[in-house]
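What follows is a set of notes on a single structure, which appears directly below.
Just one protein chain is left out here, and the rest sit where they should.
To keep things simple, chains are lettered A and B as they appear, and every chain counts its residues starting from 1.
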Amino acid sequence: MTMFKRMPIGAAIGLIVTVVLLFVAIFAPWIAPYPGSRVLGGVWEPASAQYWLGTDNLGRDLLSRMIYGARITVFIAVSATALAFTLGAILGFMAAVLGGWFDTLMSRFVDLMMSIPTLIFGLVVLSVLPSTIPTLIIVMGLLDSTRVYRLSRAVAVDINVMDFVEAAKLRGEGTRWIIFREILPNALSPLVSELGLRFIYAVLFLSALSFLGLGVQPPNADWGGMVRENREGIVFGIPAALIPAGAIAALAISVNLVADWLLNRTSDLKGGRGNA
Amino acid sequence: MSKELEFLSRMVAARKLNRRDFLGRASALGASAVFANSLLIGAARAQGAQKGGDLRLGLQGGESTNSLDPALWLTQVSQNFGSTWGELLVLQSPQDGSPQPVLAESWEASDDAAEWRFKIRKGVTFHNGQDLTPEDVAQTIRRHSDEATESAALGVLRGITDISVDGDNVVFKLDSGNADLPLLLTDYHLVIQPNGGYDDPAAGIGTGPYQVEVNEPGIRHVSTKYDGYWNDDIGHVASVEVIVMNDPTARTSALQSGQVHIINRVEPRTVELLARMPGVHIESVPSKGHYIFAMHCNTAPFDNADLRMALKLAVDREQMIEQILAGHASVGNDFPINQSYALFPEGVEQRAYDPDEARHYFERSGHSGPILLRTSEVAFPGAVDAAQLFQQQAQAAGIEIQVQREPGDGYWTEVWNKQPFCASYWGGRPTQDSMYSTAYVTGADWNDTRFFDEGFDTLIREARGELDDTKRAEMYREAATKVRDDGGLILPMFNDFLDARREEVQGWVQDPNHETSNLRAATRVWLDQA
Partner (left out) sequence: MGAHPILTLIAQRIALGVLLLLAVSVLIFVGTEILPGDVAASILGQAATPQALENLRAQLGLNDPAYIRYFRWLGGVLTGDLGTALSNRMDIATSIWPRLKNTMFLAFWAAAVSVPLAILLGLIAVRYRNGFVDKTISGLSLSATSLPEFFIGYVLMYFFAVRLGWFPSVSTVYDTMPFLDRMRAIALPATALTLVVLAHMMRMTRAAILNVMQSAYIETAELKGLTLFEIIRKHAFPNAIAPIVNVVMLNLAYLVVGVVVIEVIFVYPGMGQYLVDHVTRRDVPVVQAVGLIFAAVYIGLNLVADIVAILANPRLRHRR
């Protein structure tokens, strides 16, 4: 627990917000004052004692929808990001360590994947696969893993030619050891920094996919989708879109504050002088 | 007759002739009072018009795939821009929906309404300097009614078997009598082109008040006043620029900041907010267009009449109009005709939201489990929300609807008219006959409710040839009742056209036939430059 004691205030706030969100997400049905999909009042009613955040574009309670939305948003974004990082980082490191044909093949394949515009890719996937949440997670994870792959590979290639890695190779360590014991700890800093952002991109990408029809099915909605649903009100000063947008921003900053803090912790672990 | 009347109407506007004398001479010439009055209104309007100025419209419904070929027009930008440079034979009156002469000066039918003669106006020139001839007209209609055409007007023109030129007249022979032919020629695709557009369909040469200057599909189109234009009553501004704005917020912002003068498709939810902005005026007109949920009457579980009735009773139409269209709509009664049509069947009982009755029918149908309703952003504005609202309303009747949002892309090819239950919309048609023939008779390509009823088919066919309006009205009442009670159509609302203009735009004509003043706002309005 000593790590929490020296925790800077920013990270503490980030951690608290993140934990609260996770709590809300998990216990949504017990916390939300109304069912998320029930139409209760007029369109875009202002905040009141009855509806704490007002109503949305269909007259549903915005607070309840935010709470149910947290569940979907966090679950899908976390799963997709986890998939993207596991897959992207491991393959990227392997490409850097093994080099040769594996590297060439993987790198060009990833280039191939990335060079196909997302719109066309999304449409083709849509036409083949059913629009369910697992599909969504896999598609998002796979698309994102290409980005992670490029970064991991770029970082790992540099590390791979460093003396301590070569020493390990001379010692006769296996690929697995080199990847997880030598490269991973030294590549964590840019990766964790990327993780925070990728997580947010996943949240945003989700709402973009809703637009293509591959998103969360109504009446459920993720936060990005809720911003979209209420977007017409923005230029007239209706706050219904600002609230989910603000929530995404708060989530983004919190997750990244925590990531930054972890970043410092990891630089401690490997003996750097990072922690101020 | 018509030319003389037009001349006289202008005399009235210029106060060289009084109104009473005009109406007397009009009736002597065989014109109806309504028609004579509409001429007067047009002439009087034109009298107050200011000339000049550059009019800019920011419109939804433009793509980089758009063409100037009228046969391929689908969306609002092509249609609106097209009406600045192209003209039709006949136009539907904004007041009573009757056919009004444009390039056709007058027309007459044989007694059985199976042969029609249209007299073509003289002294009209195309933008390339050529005179308009009856041959051009005949060729145009041939191009659109040819079985090898891509024109969307083909369906309307199916009944024409022969087109010929006789002096100043174009003669149409039909396979059977159709009292509505002049109205069918008001289809916006039927722009008269030199040699019917056979030489170069996308040349953009027409007889309209403006000639094409800039054509950048999906971006903007500009046309400038054509000096040789024949009709002084329209075409007041010096140039028209149509800018493609597919995003609703972009349109309202551009209108508020004065970058454009006219926008279409104001989001119903923001109408009240926009109306409060200074310098902005909302134009709201009831239309024939309607938003629907279509069930296939021949596909389980919708082949069960009780289930269909249960779903029809499970829609709270008033709430839907309020929440989806902010009240800018009129209640639908599950048949596709409203007061905007001639011979509207008055007094058909309005279907109301009745969860208990719906539950009763639902239980009687013996169906259990959720009912899948497909919807999409493109089905109609607010269709995804409307489906969710329907889901909520049906829940009160114990009916579980599962909403599935489909990609907008491919919705019209993969879902609509293929899946047994989905959201959709219909624009209006000029006549009851064309509406029913397009989508409700057996064998119609777009019978999107799979409504097959021989009695109904006979009724529609007989009504088409019936020249006695009273009998005809009675037939249409029976047809409406059949669709309402036995059909697969859930029609909660007829939407209003919601356009908006800057206050300096004057002379707006409220027209229920199409949005933006029957697509002709650009040629009808003028700019107050004071």
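Worth pointing out:
To be clear about the criterion, a contact is a pair of C-beta atoms (placed from the backbone, for glycine too) under 8 Å apart; a residue touches a chain by one contact, two chains touch by 3 or more.
These figures come from a predicted structure and were not determined experimentally.
The residue touching the chain not shown here, chosen from A:227, A:240 or A:258, is A:227. In the complete complex, the residue from A:12, A:47 or A:157 that touches the missing chain is A:157. For the chain left out of this panel, the touching residue among B:127, B:143, B:220 or B:514 is B:220. Seen across the whole complex, the unshown chain contacts chain B at 58, 63-67, 72, 74, 147-152, 154-155, 202, 214, 216-220, 243-247, 249-250, 253-254, 256-257, 259-260, 408-410, 412-414, 416, 445-446.
The set of chain A residues touching the chain not shown comprises 8, 10, 104, 108, 111-112, 114-121, 123-124, 127-128, 147, 150-151, 154-155, 157-158, 161-162, 189-190, 192-194, 196-197, 200, 203-204, 207-208, 224, 227-228, 231, 234-235, 241, 245, 248-249, 251-253, 256, 260, 263-264, 267, 270, 272-274, 276.
In this section, only the chains that are shown with their structure count from here on.
Separating the centre of chain A from that of chain B, both taken as means of CA atoms, is a distance of 47 Å. Residues 37-39, 42-44, 57-59, 123, 126, 131, 210-215, 217-219, 229, 231-236, 238 of chain A touch chain B in their complex. Against chain A, the residues of chain B that register as touching in their complex are 248-249, 252-253, 267, 269-270, 273-274, 319, 322-323, 326, 376-377, 384-385, 387-389, 391-392, 403-409.
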